[in-house]
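Apart from one protein chain that is not included, each protein chain of the complex appears where it belongs.
Let's turn to subunit A:
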């Protein structure tokens, strides 16, 4: 394993750990097999789907039913790429995730067993007393390609945090150090 790859893997591990800490967000990392090929380029847009055609990230809001598995088709994923799928719902809707996963499934109505599509599945369950009254919960699903061990939609935030850190260092070195010490 090259050093760059090791660093990427390490960052990915850290991110996975961090994602587990979040309360109303569930994240999932998955890798599309490099041998993955969809026989037809036509996508079924009648089913819940998120398109990443010609882009490396996508975000969409869905009303996800409580108590049953919700499958979301992901269109335009690149073979061999790693992706992060993120499900965010508001704390005002007290639900929990029972099942979350990624799978390659055969396209609906397709006769060919090789005509596969990427699907992320999630099952929400009520988690409160009294139980939530609505049958669906709005959830924002974001899918982003992982580059250098980081989801691309996190780059702007990480860049900003780095800038804040650098600015703090500059302020400390040139002003605060002489005042504080």
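Worth pointing out:
One rule holds for everything that comes next: a residue touches a chain if its C-beta (ideal position, glycine included) is under 8 Å from a C-beta of that chain, and two chains touch if they have at least 3 such contacts; residues count from 1.
The rule is simple: contacts and distances are computed from a predicted model.
The protein name that UniProt records for the chain not on display, among "Beta-adaptin-like protein", "GPI mannosyltransferase 2", "Ubiquitin-related modifier 1" or "Small ribosomal subunit protein mS33", is "GPI mannosyltransferase 2". Seen from subunit A, the chain kept out of the figure touches residues 14, 17-18, 20-25, 59, 61, 86, 88-94, 127-130, 138-140, 142, 153-154, 156-157, 160-161, 164-165, 167-169, 172, 176, 180-181.
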